[in-house]
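Other chains of the complex are left out, but the ones given are in their true place.
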Amino acid sequence: MLVVMQSGATPEQIEAVCDAIRAMGFQPVAMPGAQRTAVGLIGNDRPVDGSPVAGMPGVAEVIRVSQPFKQVSREWRAENTVVEIAPGVAFGGRNVAVIAGPCSVESEAQIIASAHAVRDAGAVALRGGAFKPRSSPYSFQGMGKRGLELLAKARDETGLAIVTEAMDEEGANLVAEYADCIQIGARNMQNFSLLKAVGRMDKPVLLKRGMAATIQELLLAAEYVLAEGNTRVILCERGVRGFDPATRNIFDLSAIPLVHKLSHLPIIADPSHGVGLREHVPSMARASIAAGADGLILEVHPNPDRALSDGAQTLHTEQFARLMHELSTIATAIGREMAHPAGTVAGRAG
Amino acid sequence: MLVVMQSGATPEQIEAVCDAIRAMGFQPVAMPGAQRTAVGLIGNDRPVDGSPVAGMPGVAEVIRVSQPFKQVSREWRAENTVVEIAPGVAFGGRNVAVIAGPCSVESEAQIIASAHAVRDAGAVALRGGAFKPRSSPYSFQGMGKRGLELLAKARDETGLAIVTEAMDEEGANLVAEYADCIQIGARNMQNFSLLKAVGRMDKPVLLKRGMAATIQELLLAAEYVLAEGNTRVILCERGVRGFDPATRNIFDLSAIPLVHKLSHLPIIADPSHGVGLREHVPSMARASIAAGADGLILEVHPNPDRALSDGAQTLHTEQFARLMHELSTIATAIGREMAHPAGTVAGRAG
Amino acid sequence: MLVVMQSGATPEQIEAVCDAIRAMGFQPVAMPGAQRTAVGLIGNDRPVDGSPVAGMPGVAEVIRVSQPFKQVSREWRAENTVVEIAPGVAFGGRNVAVIAGPCSVESEAQIIASAHAVRDAGAVALRGGAFKPRSSPYSFQGMGKRGLELLAKARDETGLAIVTEAMDEEGANLVAEYADCIQIGARNMQNFSLLKAVGRMDKPVLLKRGMAATIQELLLAAEYVLAEGNTRVILCERGVRGFDPATRNIFDLSAIPLVHKLSHLPIIADPSHGVGLREHVPSMARASIAAGADGLILEVHPNPDRALSDGAQTLHTEQFARLMHELSTIATAIGREMAHPAGTVAGRAG
């Protein structure tokens, strides 16, 4: 922490700031400049909350020097964390893994058909919402527990790992029973009760960036999970709120290298929500891999025009199969490889 | 819903869209234009989800015509809803009511002193967090149940109504036991499980606008509460995320007249979070009243420089007393009046 | 400037940063901390550009300590600057002055009728665009020089001061010939050639905040004008780009107290562009005065439904007259007074 004083700050005001810093248990160091005096801290080995000082007379600005996060940081752990959500289905290593499936589980026929289609195209995990956070209470809210049962059935048939969202602690317990990875959606990124709850569980967590969350806030949200003991967290960039109605969100791909620099956790990308328009999903998926994403999560549906939610951004299964080929060439170009579903020829080879 | 076709859309594509609309149970009406054809709907008496159509071949854009919310809308109820959170403490009528107090409950001495100070200055309700949503798991998380007990004690001593935040269903049940109004914070505005939970309770709800929530999303979040049966909802503008680091948020005062136009629910303003700097809170509080806010929620602390959270945006008690005088002249200027705490002379007169 | 080193920075990297600072002509001071070392500067009496250092090995962050602006700052001049654009028409003093009129000059009849109407209601200056910056080249671009002649005629008839926009140096010279104050629009806030050109003229400048400009950038844009010798600059908040389509912009009223704190220049507000919807302009105009704005600029048209531009946000003349009464009570409530047009009874008294 560094406290910058106003240019006309009096010696008494500077001394009062020094006192306040001492009261926090630290050692203040005043540094007089030509225009202003700054007051630094010596001896702190943990982040310091500067807000009590920010409002004191004569203070111009309080500047945070240390990162506020800890266990998620690269300084805490230098090597990449590889999160395995099922045998052979890992995020954060050399392989790029793809999660695909419909926005929502709608019926047994739909989810089973989706699972076969995405597996045949090379996905290693199946997505599909059983509990759906919808802006309107009158929109389809998901099939609930029955949806989880159908996802489990799809895993039995295809061997795909299952990733699905939970919206509260009770739902997270249910999801943990049926699925391989608990997704925390963008709207719940700072639902700290839910983060603590999944932090106490023994299940990997896919944590999506909030609509207007900074990278630091995303990492602090992950820190909530790690602080409770669960270190298997996969982050996900899914677009942030923007001013241009031409796209659903602004897909912020710089999140990928930034997270890789600041943290050891894997990060994947969700181009379906990122751009929100089916025809632009393939180019954004290619860009995500080229930017270094450890995986993708994509919305795919056998018949998107009849989907109960997110139809406009959902790929047809044939589009998805074509896209998987393109992604493979990009992955190779940057020295990585697409993960393959267990039991397939490429999977055996890998 | 209106479906705008691309300029080169074929008759077959237009017919396919008409079919899809019929499959949803509505009557399509094609309207050929000089450049493009548009397809409208006749006979719908409820909002229509256009996303399945948006991705169909030949479709340029899908435009929503009806508002997606219902019970919160002015069309549902023309007159203002007045929400009374305690006898004589009402939001949405002619009077402008002020909720004030510290960011967090820190100790018995602190909350009791705060309660007396804000009541003496004219506040009708006491705020103070017992459960605190903090970006970092290492920041002060609130006193929990003990904090609620101290708030109840402050009410016993001063007669002030109590407003405090809940972060999950369990917490909401506890808050409902001790307080007069359950606050849902900005980070939980789209925590739909929590919204449904408080919708089933018999307690007024103060719902804060999310960091990047549109007015429509704020109203839909309130709709979740009303849809469960609880109609006593007070909305709150508290600033949205912006690009300028000079302020903590952008305080979007246009939310006040917009909500008043679209909805019958009361809306108050939170200039403390809106601007995030103590010295600018008074001008933003005055502006809120002038814009037509039904009340304010303000952070006030006997010693903000030692507050455990939000110190930089918290008013000193003397600043608050001065501000209450200014607010009173603004309220009078627009034909309203400040609400007064029960038992005071002005309160008796009113 | 403060350079924060990474936690593992080597002594050589720290020394290289010190060298680079010396090469800039300053004195480095290394401050070792428990986690990181920071390097400060002593002896600088002007803002320092830290970008060369930001990319050096071992550097985590470069923090700017001094404000980058100079002549516009309160530290440069403690008392308010009062900008008089015509005899008795001043911004920045105790009085609150209103500029009103149509978006564009459309015809002699329209601008003369507008001028009489806004003067009768209490405006002290007439707005009206002769050169119009329009997003599309196919939209009405203004009447050009003929529009300026009509504005001059309206001044002759009513005594109102004239404020109108210039889009380039040539236009600014023309505007200076006919009008009392040159407006620089939001889209040209960082058109530095134009800023320098008006900085060399002997005419007051109304500088509008850019669509996504920070307060610091607004002040630096003004600094361009002052640096050329023209100190008569009035700033204007007109809303910034936001994510909610419910309003045209987000009207950022915190700009008013922020500018008053940082600068001695007057600042007015433009609620017409700020909110973009006629029915919400009055509440935002009231809020602007309550927030401390030194004046307002409002779009008023005798027949807004037939206006060639901005019709939806333009007040009817009767609405404007009503609003002026309301504004007067707000101004009184905060100890100010509305300016009155010269020659009116109130004007004589003032």
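Lettered A, B and C in written order, each chain numbered from 1.
Everything that follows uses one rule, which is that contacts are C-beta pairs under 8 Å (C-beta built on N, C-alpha and C of every residue); 3 or more make two chains touch, one makes a residue touch a chain.
Remember, predicted model here, so these are calculated numbers, not experimental data.
Asker: With 3 copies in place, how many does the full complex contain?
Answerer: Total copies of the sequence across the whole complex: 4.
Heads up, the rule we're going with is that only the chains that are shown with their structure count from here on.
Asker: What's the call on subunit A versus subunit C, same or different interface residues, using the half cut on shared numbers?
Answerer: Over half shared, hence same.
Asker: Roughly how many whole angstrom separate the Cα centroids of subunit B and subunit C?
Answerer: 31
Asker: Report the inter-chain centroid distance for subunit A and subunit B in whole angstrom, where each centroid is the mean of the CA atoms.
Answerer: Comparing mean C-alpha positions, subunit B is 27 Å from subunit A.
Asker: Could you please state the distance in Å, as a whole number, between where the Cα atoms of subunit A are centred and where those of subunit C are centred?
Answerer: That gives a centre separation of 39 Å.
Asker: Subunit B: which residues touch two or more other chains?
Answerer: Touching at least two other chains: 212, 216, 240.
Asker: Write out the stretch or stretches of subunit A touching subunit C in their complex.
Answerer: Within the complex, subunit A touches subunit C at residues 2, 4, 7-8, 29, 31-36, 38, 40-45, 61, 63, 65-66, 75, 241-243, 245.
Asker: Applying the document's contact rule, which stretches of subunit A touch subunit B when the two form their complex?
Answerer: 20, 23, 46-47, 49, 51-56, 62, 68-70, 133-139, 167-169, 171, 187-188, 190-194, 210-212, 216-217, 220, 223-224, 227, 240-241, 277-278, 304-307, 309-314
Asker: In the complex, go through subunit B and note every residue touching subunit C.
Answerer: Against subunit C, the touching part of subunit B is residues 212, 214-216, 240, 242-247, 250-254, 256-258, 261, 274-275, 279-280, 283-284, 286-292, 326, 329-330, 332-334.
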